[in-house]
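Heads up, one of the protein chains got dropped from this complex, but the rest are sitting where they should.
As written, the chains take the letters A and B, and residue 1 is the first residue of each chain.
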Amino acid sequence: MTDKHDLTPLWEVFIRPRNGLHHRHVGSLHAADSALALQSARDVYTRRGEGNSIWVVRSSDIAASDPSFAEPNFEPADDKIYRHPTFYDIPDEVGHM
Amino acid sequence: MAAAVASAEDAVLRAILEIADDGLILGHRLSEWCGHAPMLEEELALANMGLDLLGQARALYAHAGALEGKGRTEDDFAFLRRERDYVNCLLVERDNRDFAHTMLRQLYFAAFMQPFWHATVQTSSDETLRGIAAKADKEMSYHLRHSGEWVIRMGDGTEESAARMADAVNELHRYTGELFMVSPARQQAIAAGLLPDPESLRDEWDETIATVFRAAKLELPEIRTMQKGGRDGIHGEDMGHLLAELQFMQRAYPGQTW
């Protein structure tokens, strides 16, 4: 078996399809360093003109929220309907607001 | 062959075939890696570079055929000539050997062709060539960066990789002189303002290679005699085997459409 020390690190790849849009996660790849990771990301994930900018982040550098804490994290937002415009009654005569 | 160059048209055709053949043969070599690369990510990179070069060759053959006006197609040029009529430089036909040889060959070639295409975009009197060059300039910039990064990593990596890189330099450097040699046909194309004079690109090439070698901890070898012959159709012995594969279908089933 390969020694853990000898494993080529995993990187997460983010591509911006065009200016004005966010970088979006598209997948991952292995590379020894960030320069090679960027080049591989270009070769692997932009073969069909998928983007004009690439970010790579070491997978081990990503901190993720705990799925078992998803309910306390995210459900409290569900009933805060006053954050949404439809919560407020404005007569049609006022026009678009 | 050189002595057979009779007219300015023939000279231009032949000069274009020189660079077209470079693309075809190096593209072919890179395609030999497919399925056998050292890591999956490099499968994609090697194929991308091969596709770029084969694409350049197709555009150049099509242009050569149009200039010649005898109805020869890209495939006629690529598949239906004798070995002595291919005029690629020797560097591009050298065998893949290992990843060190392959990446160094790519670096040497791209460090020449990127400035070559760049100058063609700016100075060529031929609109079609300027169009091909504009695209090829960007493609070769990437090849240069990719191969340069790998040469640095292998040169300054492990003891084994450093030895393999040094071996590749020792083996391949003597084929780089031919990049700058000007055949009589090429001389006419340069004089007609179609293609840049390679001599004007020498400083940039020297500097690129010196920069990469410094980072890679590689030394420039002393070369007693630069090898040449490819532009006169005198190829190494591997070339016949390469062509036997490349032309296999044409030889086994002459005159068919595929």
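Criterion: a contact is a pair of C-beta atoms (placed from the backbone, for glycine too) under 8 Å apart; a residue touches a chain by one contact, two chains touch by 3 or more.
We adopt the following convention: contacts and distances are computed from a predicted model.
S.K.: Absent chain per UniProt: "Xanthine dehydrogenase family protein subunit M", "NADH-ubiquinone oxidoreductase chain 5", "Ring-1,2-phenylacetyl-CoA epoxidase subunit PaaA" or "Sulfur carrier protein"?
M.R.: "Ring-1,2-phenylacetyl-CoA epoxidase subunit PaaA"
S.K.: Of the residues listed, B:Leu54, B:Leu67, B:Val121 or B:Ala134, which one is in contact with the missing chain?
M.R.: Of all options in B:Leu54, B:Leu67, B:Val121 or B:Ala134, contact with the hidden chain holds for B:Leu54.
S.K.: Looking beyond the chains shown, say which of B:Ile19, B:Leu44, B:Ala136 or B:Met239 touches the absent one.
M.R.: Within the whole complex, the residue contacting the unshown chain is B:Leu44.
S.K.: Against the chain that's been left off, what residues of chain B make contact? List them.
M.R.: For chain B, the residues touching the absent chain are 28, 31-32, 34-44, 47-48, 50-51, 54-55, 57-58, 61, 74-75, 78-79, 98-99, 145, 149, 152-154, 156-158, 160-161, 164, 245-246, 248-250, 253, 256-258.
S.K.: Kindly note down the residues of chain A that lie in touch with the hidden chain.
M.R.: Output for chain A: 1-2, 6-8, 10, 26-36, 38, 44, 47-48, 53-56, 64, 66-68.
The criterion applied here is as follows: only the chains that are shown with their structure count from here on.
S.K.: So how far apart, in whole Å, are chain A and chain B when each is placed at the average of its C-alpha atoms?
M.R.: Taking the mean C-alpha position of each chain, the two centres sit 40 Å apart.
S.K.: Under the definition above, what is the set of chain B residues touching chain A in their complex?
M.R.: 39-42, 44-45, 48, 142, 145-146, 149, 153
S.K.: What part of chain A is in contact with chain B in the complex they form?
M.R.: Residue list for chain A touching chain B: 8, 29-32, 35-36, 39-40, 42-44, 47.
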